[in-house]
Each structure stands twice: as structure tokens, then as C-alpha cells.
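For this depiction, one protein chain was excluded, whereas all remaining protein chains were kept in their positions.
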Amino acid sequence: MTPDLEAVGLSKTFADFQAVKNVSFTVPAGSFFSILGPSGCGKTTIMRMIAGFLEPSSGDIRIKGESVLGVAPNKRPVNMVFQHLALFPMMNIADNIGYGLRRQKRPKAEIARKVDEVLERIGLPGIGQRKVDELSGGQKQRVAIARCMVLEPDVLLLDEPLGALDLKLREHMKLELKALQEAFETTFIYITHDQSEALVMSDQIAVMNQGRFEQVGTGKDLYYRPQTSFVAGFIGDSNCWEGKVESVDATSTLVRLDNGSAIHGVFDDRTSHVGDSVDIFVRPESIGISRNASDFLDCENRLSGQVHDVIFNGAASRVMLRDSQGGTMIEVALPQSGGSTDLLKGESVHIGWRAAQSTCFVKGAV
Amino acid sequence: MTQMTARLGFFVLLMPLLLWLALLIIIPHIDMFLLSLRERVGVGEYETSFANYLILFTEPLYIWTFVRTAVMSVLATAITLIIAFPVSIYIAKIAQGRLQQILFMLCLIPFYVSELVRTFGWMILLRETGIVSNFVQWVGIVDRPVEFLYNDAAIMVGLVYTSMLFMVVPLVTTLESLDNSVIEAGYDLGGSTLSVMREIIIPHAAPGIMSGCIVVFMLSLGNYLTPIMLGGKDSLWFTEMIYNQFIVRFNWELGAAFGFMLLVLSSAIVWAMLRLTGQTLAKTME
Partner (left out) sequence: MIPSIPQPAFLRFTYGAYVALFFVYLALPLTVVIVFAFNDSQFPSLPWEGFTWNWFFGEERPMIGAFHERAILRAIGTSAWVALCVSVLSVGVGTANAFLFNRYDFRGKNLLYVVMLLPLVIPGIVLGISILVFSSTIANGLWDFAKIDLEVLRPGLVLVILGQFSFITTIATLVISARLQKFDQSLEEAALNLGATPLEAIRTITIPFLRPALIGATVVAFLMSFENFNTTLMLVGSDAPLTIAMFDRLKEGSTPLLNAVSLLLILGSSLLALLVILVQRKK
């Protein structure tokens, strides 16, 4: 089956700045594909090239197997939900949604029927005569999607559409967007700088940095098996340390941190050599914490330290620990069960984690 | 104490406003209206009647001039809009950064130059010995000097030129306020340039179009200099009739009636335009 969208060697150079550098990816039909990256990474440029508002400097974009280079934006089988939605303020809701159908010269009755249908599907029946500014943020969001979906596009592009909503509504809309995508069975390309949006909704996520795709994979892949130091640092919370490789054996690598502590870790690519400078990432929730050193006999990494601070944040509570050997500050998730919830500042505790849970990347290698 | 000061401050601020509006705007216009109702029946003898208005409507020259001025003004407004709209889109949407500022400033320059100078420029261009005449001879279209002045087309050129700024500025302002993504959305959903123009850009620019048209229409209707200088003796512009009654014939009663009719016409059209678009005067003047 041909993928809905395919980008081949896509590059875009502005006057003296290369915004997108040789990016290739495929998006299978009916999937939810996110491009995740910090602002300025080039994700909006990719989206605007797909929509036809920018011409790529090189490379190709194929929709359902056909190149759309040189095809005007109004002739492309993709539609876009704009960052600030771009609902037409001079029209009511029904006219907004019917706009694209009127461009296709569909009969009036059919347009009216389709508009009603799609309003029904997004759960807002009967609001057709309202004005744009009479809707709430979440309603506008749904109308903007409906305005595109009524045209049954091959691909729907969404440019950080949740950015303008408040936190609570954003949480809610994440689930709703995913549900809408499943209901419409359309391919969604979603760009965002918010990892939680990408993780919750996407089938596939591309992490983008400085014009390149760092890694493409499912949320789980990115979280548990990051392939680059950028991805490991960008997705989720991590303790990040720098050190040098001291010894390499079959199962793990010993890294000596700059302050003298030794950490066992694994390399994703297993191409490290003794003496390489490396970054080590360990997630706070991978680290066990206990008052008894004997709890961590099966862990390659065992440290002890003093509680520097306990940061209570419900399920995301953290213990900040100062390693008694090298003085490194370590962030550890506070377990919600077991005997550690009553930890006090200054108390001595033990921590431990498996070598497999400290991911290492050689510096400078991309 | 504070209450007293506040009230005092209020009246101190209110006084100049009331004096200005009462003494220079409202009462003079009432007085002018009363004067227009005076019919001279003998030397120093007057009666109240609509005789002066009757003269306006029964004397073919007067009524013809009145209608002609209105029609020409509407035409000038339409032409100004048609010429200014693409230019405004260019300034508001296509030109970027510095170029945008420069073009906008260029549009303002004629405003900083007296209307007299502008009209004088057109006279130099259009007269029989003028630049245009010389140019068409040089090109070889004609073989003798041609008079381009003293006709309706010359009046129109001058009126459109004088009004251009008052159309471009409100248009650029409203067009700039239209988010580019709204236009992009129009294309993205399958719209053509024509339909995006008709359904998105023009409806959005409607307030700007309206205030531009109102100002241009009023300025054309009340213009004296341009029709006189470019249209010559037979320009038949209504303001000229008013001037003649007041200054040349010294028939102030009839002149006042003419003035009042000009005011009525101008207000009626402004009111109708505002009504048509559901706007208020206060909003248009921003």
C-alpha cells in the first residue's frame, strides 16, 4: 500500500540559513504522525512545504505516491489546521465549514447536509449560525478540524493547534484529537514542541532538532530507547552526567564521571572505546531508593547519599540526593508505595539501578 | 473637597467643548438654515418660505450642477477605490519590512503638500503647452498641441489624485490587520485567488473600504479648487455655485440654501453608507 505522505531528501534554505536539512520520512495511511522539536527546529517549515506555502530547495514530497511539487496550495489534497486556527471571522460557523465545499461548486443542499453531518460528528450540532467569536477555545478547535475534514483530505496538517488553550483544556483536547483522528480514519501530521501532546496522541513521532530528524519511532521507542543524546535529554526527565569511558566489557561499560563516581551503563550503538567522552542519561523513575543497602544487591550501580531536598508534586514527586562519594546531585522519583514517602532532609539513603537503565552516548557522534 | 474639585475639573473641560461646538458648528448651521428660508420680497423686506430651495429645483442649471457634482463624486470615489485596492494589498501584504514602510510613506507625501500645489502640478502636465501634450507630439500620435485641461476627465484625474491618500491609508490599515494565515487557510481549503478575494479579503477590508469611500466622497463633493482649476470656467461644480452666490452675486439667501443642500446630500450619502454596512461614525473615524 502506498503511504499517504512521503518526504524524500527534503531541504529548505532561506537566504543564509538552512532550516531543513535532507529530511526523509514516510507516513502510512491512517496514522497519527507527530513532528516534535523545540521552536526554531524547522518543523513549521516542513509543514508549510507540505501545505504548499513554501517550495522546497531540494527533495520531493509525495502524497499518495504522487509528487505535489509545483502544485498550488489550493490544489493539494492536504488541509491544514493553523496555529491560531485562522477561522474566517467574517463568516458564521456553517459558512466557515462549507467554505471548501463551495470552492468545489457542490450543490447548496449537499453542502448544508455535509456541514450538519460534520458538526454532528464533532459533537457540536446546531451551532452553524453562530459567529466565530461566540465559541469557546475548544469549540473553535473542533470547528477548525471539521472545516478541513469535511473536504476528506488525504492528509490533515495540524500546526500546534493546542498552543493557545489553557492547560486543563489542552489535556482534554489531546484525547479528543486522538479520538477524532480515529473516527475520521485520516492521516494526521501534527507538529508540536510539547512532548506530552506527541506522546499521548501519536502512532509515530519524529524528534527534530536543528533542521534534522534525530529519531523516528513510537513514543515508547523514544522514551525507552533514545538513539541520540538530544532525544534522551528532550523526551522525559533525566539525570544527565558527563564522563569518560574507563573500561568496556561484553555487557556493560564503566564510565568515570568527572567528579570521580563510577557508573555502569550501556551504549545503544556499542561502539565506544576507552577514553571516549560520553553523556549518561538515567531517568529518575529508573532509580530505586531505600533505607537499606541490601535492596539493591542485583543492581550494577549502587550509591548512597544524603537527602538534599524532597520536592512534593503528587505523583511526580522527587527526591534530590547528594551522592556521598562524588557530590553529584541525583534526581530520584519518590515511590508512592513502600517506606520512602516519609524521607526527611539530611537523611542518609541508598539508591541503585541497573546498568541497562543508564543510556550512554559518545559526545560529538551524531 | 475631592468631589468639588472633580466637578470643577469636569466643567472646566466641558466648557471649551461646548463653546466650540455651539458657537462654531451648531448655531452657525442653524443660522445658515434660517437664512436660507428667507425670501426677499422687496428692499429690506423678507418672508419665510422655501422659495430659495424651489429655485434650486426649478432652475435647470442649478439642479443639473447639483446632480452632476454628486454623480462625478461617486464616480471619483469608485475609481479611487479600484486604483487604490491592489496598491494597498501590495503595501500591506506583499512588500516586506523597509520597502513596506517606504511605500507607505510615499503614499502620505501628497498629503503633506498643499492641494493647490498638487493641482498646479496637474495643470503643468495637462495644459496645451504642457508635458503630456509635448509627449504625445514627440511620440507622434498627434502633430499639434492638444489641450488636456478643462474637461471632465481632467477633473477626475485631479479628484482621484487628491483623494488617493484617504483611500490607501484606511485600506492598508485594515488589510494589515488580516492575519496571513486566514488567507492561507482560504487557499488551503481550495479557494482560488478570486474567491479568496471575494469571500475573505474584501469582507475583512469592508470597514476600511467604507471609511475610505466616505472620506473620498465628502472631499470630492466639497472640493472647490480641483474642479475650478482643472475643469475651467464651465466645470459646473456645486461648490462653485455656492461661492458665486455668496461672493460674486451677494445673494446670501440662495447661497445658504445651496450650502444647506450640499450638507444634506453629503450627510445623506454618508449616513446611507454607514447604514449599509452597519457601522457607526465614531468607529469609522478611528
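Going by the order they are written in, the chains are A and B; count residues from 1 in each one.
Going forward, contacts are C-beta pairs under 8 Å (C-beta built on N, C-alpha and C of every residue); 3 or more make two chains touch, one makes a residue touch a chain.
Since this is a predicted model, take the numbers as computed values, not measurements.
Residues 48, 52-55, 72-73 are the ones on chain A that touch the missing chain.
Residues of chain B that touch the chain left out of view are 5, 9-10, 12-14, 16-17, 20-21, 24-29, 31-32, 35, 83, 86-87, 89-90, 93-94, 96, 103, 105-110, 112-118, 120-125, 127, 129-131, 134, 161, 164, 180, 183-184, 187, 193, 196-197, 201, 218, 221-225, 229, 239, 242-243, 246-247, 252, 255-256, 259-260, 262-263, 266-267, 270, 281-282, 285-286.
FYI, only the chains that are shown with their structure count from here on.
The distance from the centre of chain A to the centre of chain B, with each centre set as the mean of the Cα atoms, comes to 57 Å. Interface of chain A with chain B (complex): residues 51-53, 72-76, 78-80, 82-84, 86-91, 99-100, 102-104, 147-148, 151.
Across the complex, chain B meets chain A through its residues 179, 181-182, 184-192, 195, 199-200, 203-204, 206.
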